[in-house]
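Attaching a single structure in structure tokens format; questions to follow.
Apart from one protein chain that is not included, each protein chain of the complex appears where it belongs.
Chain nomenclature is as follows: A, B, C and D, assigned in order of appearance, with residue numbering initiated at 1 for each chain independently.
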Amino acid sequence: MDLIINIVLGGLLIGGIYSLISMGLSLQYGVAKVLNIAHGEFLMVGAFITYWLQQNGVDPLLTIVVGGPLLFLVGFILYRTVFTSIRLKAPNTGVYESNSLLAAFGLYFIVQNIAVLIWGTTPQRFSYLASSVTILGEDFNENRLVATAFAVAIGAAFYLFLERTRIGKAIRAAAQDPLTAGLMGVDINFVLALCFGFGAAMAGLAGVLISICYPITTTMGLGYTVIAIVVVTLGGLGSIPGSFIGGFILGIIGTGVTYWEPGLAVASYYVIFIILLLVRPKGIMGK
Amino acid sequence: MWNKILKYSIPLVICLVLVLTTVFASGCGGGGTEKNEILIGASRDITGPMAGFQDFGFAAVYNMWIDEVNAAGGIDVGGKKLPVRIIEYDDGSDPAVVTRNLEKLITEDKVDFLFGPTGTASLFAAAPIASKYNKIIICGEGGATTLIPKLPSMPYVFSVLNFSDHFQIPVFADICNEVGAKSAYIMYMSDLHGAEYNLTAQSEFTLKGITVLGTKSIPPTITDMDPIVKEAKASGADIFCSFSYPPQNILFMSTALALDYSPKMVLLGPGGNFQFFPLMFGDALQGVMAEGAWNAKSSPEAGAFAAKLEATVGLGNMDWWGAIVYYAALQHFAQAIEKAGTLENKAVRDVIATETFETVIGPMWWDCGPDHAGGGLLPQVCYAGQIGQWQNGIFEVIDPGDKRTAAPIYPKPPWPTP
Amino acid sequence: MHILEGEGVTKYFGGLAAVSDVSFYVDEGEVVGLIGPNGAGKTTLFNLISAALEPKTGEIRFKGKKINGLKPYQICRLGIARTFQTVKIFGNLPVIENVRIGSLFGPFKGLSTADATREANELLEFMGLSDVAYAPARDLTLAHQKRLEVARALATKPTLLMLDELMAGLNQTELIEAMDLVKKIREKGTTIVMIEHVMKAIMNICDRIIVLHHGKKIADGTPQEVANSKTVIEVYLGEASDAGN
Amino acid sequence: MLEINNINAFYGRIQILWDVSLKVNEGEIVALIGANGAGKSTLINTVTGLLRSTSGSMTFMGKRIDRLAPHVISELGMSHIPEGRKLFTEMSVRENLELGAYPKSAWKTKKETQEHVYEIFPRLKEREKQLARTLSGGEQQMLAMGRGLMSKPKLCIIDEPSNGLAPLVVLEVFKIIQSLRDQGITILLIEQNVRHTLEISDRAYVLENGRIVMEGDCATCLASEHIKKAYLGL
Partner (left out) sequence: MDFSKINWKKAAITAGIPLVILIFLGLWPTIGPQYWVTLFSYFLLYIIISVSWTIFSGATGYISLASAAFYGIGIYAAALFREQFAANLPLIVVVLIGGLASFVLAFIVGAITLRLKGIYFAMFTFGLVLLLKEVIYYWEIQFNDLRGRFVAPESNDTIYYYLLGIFVITMIVAYLIRRSKYGLALQIIGENEEAAAHTGINVTMVKVLTYAVSAIFIGAAGVIMATKLTYVDPGVAFSPMMSFSPVLMAIFGGMGSIYGPVIGAVIFTYIEEILKTGSMKNYYMLIFGVILIGVILYLPNGIVGSIQNLWKRISGARRAHTRG
């Protein structure tokens, strides 16, 4: 019983952050059709901005106000300059997808290199809310709890934004059928740039939360990108709620396997990933 | 006219390219015949995941050493003082690239000697290449017991750092017996480094009456250590061993602090013995141990070296594990070249393998197996210490015997309240 | 002899019957028209015969042998060739390559390269496409692309040819040419099933017409019979009746 | 209201439209008739801005629109109800309607417009919360038309509304189209169901092979031998 509580609650506590990263990738990949290999780099940048501000006396959670909008802007401008041009030049979606994948690779190299030049590669950490809280008789990290609460709040806020607002509805429509969305008067290039920007912002926010909980390095991005790709596949391409739920599921699975055999935790992600692709490529929330 | 030119342009262009390649390539291979410097090559992790070592590991030490040597006019080779120059290539900590870089350094840049790459896997990739071309390589960070049986066939490889059964863990077990720690929980990285430490620890602990209550391997990609820390806490073991690298050791410390897991004894792997650890964790580090140790109190020479190194790299980049032996190996290396009076690798190697020279750690020599025929390891007596413990911000050597600079604290105090 | 027979063929798409319990036959040498309003299930029936889809129930027989469950390429090699409603030519390849592909892969025993080239040239001649043989297929006009698709289908040496809306989008002259073409193919001894909206063509060339509506067969007979059938007129011209349901 | 003068358009290197001219006056139902592949969709795509014409001019409400982006054209008051409905199948009926009101001017009044649409299509109100894909074919067509009306358009282009519908439903759809006209919405109707279309329209254009081959009022067209032969199967 203790074990189950530990696995489920512990999994949920990691899952929140996974959800946030994956929702971001889902927007970039599911809607804007950019398989953004550099996604984790935005996360890393968010984490290091937090670290840097923390060293200068700014409360890490306050960074959310700075980091999110800043990375949104970066993502938005990147899409408008690089990816829009790739999209308009590509004769079909297939070419657009593969070319934007390559461009994302370039982006990955660029961001990573700049980050290494600025911050080096030594692992960094700072202490924030580093004490434990007892839930159902088990101890949990207080900072994880706070991070998960924020992740869920950000996820829920974004969900409401998608459900309730005009732009949000346009994003969902563009995810289903960009051409018809265009017929409705939606400026597709703008909406896709928006999605890319939101994706980057979410990665950045996840980075802020990760820096609160875990040590950070400038080379940690790719690992999180891979996790996000697994979750997005798990949840169904382009399904934002799917990614949200998928993140928690993967968190629980990962924690469970870690209890049994930590060496196989990452392998278990890939096993889920390739089995899912074979059996149900549309993901758990896809139709 | 145009038609013809266009038609023949393809073969023309190709022939041109081929000729140019040959000319260019042979041009590249050249170089002066007159030796006026000692050229050393190194493939280093400048951009990869282990690039941090560039600031406080072997690179920090050899850069300081080169500056010193050159300030003194160079190394005397057969009556002529030659300055030392190093060529470093980036390998991004990919052993495949290490191989390629070393080949380029040896065959194109025609370096005289090699310095080792960062990390055990890269070192393993480098050693056979150096042997293949008969180039002396002085290795810094990394090493593992697996290398020992290979060394007889790699006479040009000199591995400086001490590793698992290569004296650290047996000493640690003795310390445990001394203070009365009875049971252990082991977490180890699922790579060569972790696996070897784990195996040695399992047998040493059994031998010396310490019960192992739990063992978990972790992947290098681990991001969440809560389950392991909780399990270790539940096991109630006196000793917690983390046989892993700086990122995992930092993660363990953060997690243990947050979950209030404070065993009587904590032994960390690489990272625990670097100065950035106390900068990161402050008072919490009181009583935490790590493998491989020296400090300014080890000897007067060590004190002078510590001051010199700190002035060069800064306090935050001090390495209380390898720095002093790297430096000693370089001092030994320089004296060997001077004694051999040539840059010819075979001659220099024979001197290195057989001679004892005075260094910062006292008299130093290499253990190269029977007849001095193989690659070299440092004998145990040469090291300044095997196990260290943080006491009031100083990494004290707590080995039993005359290397000790302070008595071990046991049990370590609980974590300070945040 | 019935060269092609269907018995109780049914196919659902997400709960809706696209083709529902349709039985039909085609005799050797016949030209059979398959008509019906949009969404009647004509193309679905074609897809079922050519194995692009698999029927849920029912059986399709070719020359007396059951063929459902086979793969599209097997159907093709048995001697059933088809064209598509929206032309599916290989646009980046030259016209002649498109036809050669048919000869190389389509017949039960593929031809040698040289034979395929010779045959492709003959077919292009037959279809009146020799002039554009080396142009990329995507540069052709729609009418020529449709012809090219027929040529490719013929190159696989079919005994039964299925044409999906060959005449759609053609102008009067092209229409007459296309009708002539169908007649010429028929004279070579190939059985033809064609989906068509152009009534003039259907009435003119077909020996027999099958009418589908809402996935069900509602009429089957000579052009005259079908044209006079009250049900068909109602369905087709959309009079207020409930014939379909 | 909409005036198209001599436009030419290409898909890749194939010319689809040849010197097409067309005019829609305010308050009319204008029918555009043609077989599959005649170029109707290309014409509509060109008008709505999805495809660029290579020459010729188009004006809408007195404004040149040939170089405008689709979303700008739709803000001007042109609404396109596409062939095959193109609903957002994973969204509810209500959300589909709301998306129809995406242009800023329409978004403000979307509540009232929605009520108005529910008056025209009461069945949509009953199914307000259902996902669009769970609707029947006729309901889907109605939703598509309702969505098209949400932007409060001045001109509605309706592409093949009878496609795949049962005859009774087709009649209903045509009746609604007529009632829209009565409410002052101008309509350009593209259809294959020639007889019905001509019965409810004011004027008609016949497109064949990318060229307008006939234009005039509907009675004339219905009487034409060419139409009878080619499209009515008589």
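In this text, a contact is a pair of C-beta atoms (placed from the backbone, for glycine too) under 8 Å apart; a residue touches a chain by one contact, two chains touch by 3 or more.
Predicted model only: the values in this text are computed from it and were never measured.
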Among the chains you can see, which ones touch the chain that has been omitted?
A, B, C
Of the residues listed, A:Ser19, A:Gln112, A:Thr217 or A:Ser243, which one is in contact with the missing chain?
A:Gln112
Where the complex has a chain not shown, which of B:Ala59, B:Leu82, B:Ala121 or B:Met187 is the residue touching it?
B:Ala121
Touching the left-out chain: which of C:Ile89, C:Met179, C:Val193 or C:Val232?
C:Ile89
Tell me which of B:Arg85, B:Lys104, B:Lys297 or B:Lys339 is the one touching the absent chain.
B:Lys104
What residue numbers in subunit B mark contact with the hidden partner chain?
2, 6, 10-11, 14-15, 18, 22, 25-26, 28-29, 46-47, 88-90, 94-97, 99-101, 103-104, 107-108, 120-121, 124-125, 127-129, 132, 146, 150, 153, 190-196, 199, 217, 219
Residue positions on subunit A contacting the omitted chain are 35, 82, 85-86, 89-90, 94-95, 97-99, 102-103, 105-110, 112-114, 117, 226, 229-230, 233, 263-264, 266-267, 270-271, 273-274, 277-278, 281
Identify the residues of subunit C touching the omitted chain, counting contacts across the whole complex.
50, 52, 71-73, 75-77, 81-82, 84, 88-93, 97, 100-102, 104-107, 110, 113-114, 152-153, 156
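Quick note on the criterion: only the chains that are shown with their structure count from here on.
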Tell me which chains count as touching both subunit B and subunit D.
A
Trace the shortest sequence of touching chains from subunit A to subunit D and report its length in steps.
1
Comparing each chain's Cα average against the average over all protein Cα atoms, the nearest is chain A
Dominant interface by pair count is A-B
So how far apart, in whole Å, are subunit C and subunit D when each is placed at the average of its C-alpha atoms?
31
Between subunit B and subunit C, what is the gap in Å from one C-alpha centre to the other?
74
Subunit A-subunit B separation of Cα centroids, rounded to whole Å
36
Residue numbers of subunit C (touch at least two other chains):
none
Would you give the residues of subunit A that are in contact with at least 2 other chains, written as numbers and ranges?
none
Listing every touching pair of chains gives A-B, A-D, C-D
Subunit C - residues contacting subunit D, complex:
38-39, 85, 138-142, 165, 168-172, 174, 197-200, 203, 214, 227, 234-245
Residues of subunit D that touch subunit A when the two form their complex
48, 50, 69-71, 74-75, 80, 82, 86, 88-91, 95, 98-100, 102-103, 107, 147, 151
Subunit A residues touching subunit D in their complex are 166, 169-170, 172-173, 176-177, 179-188, 287
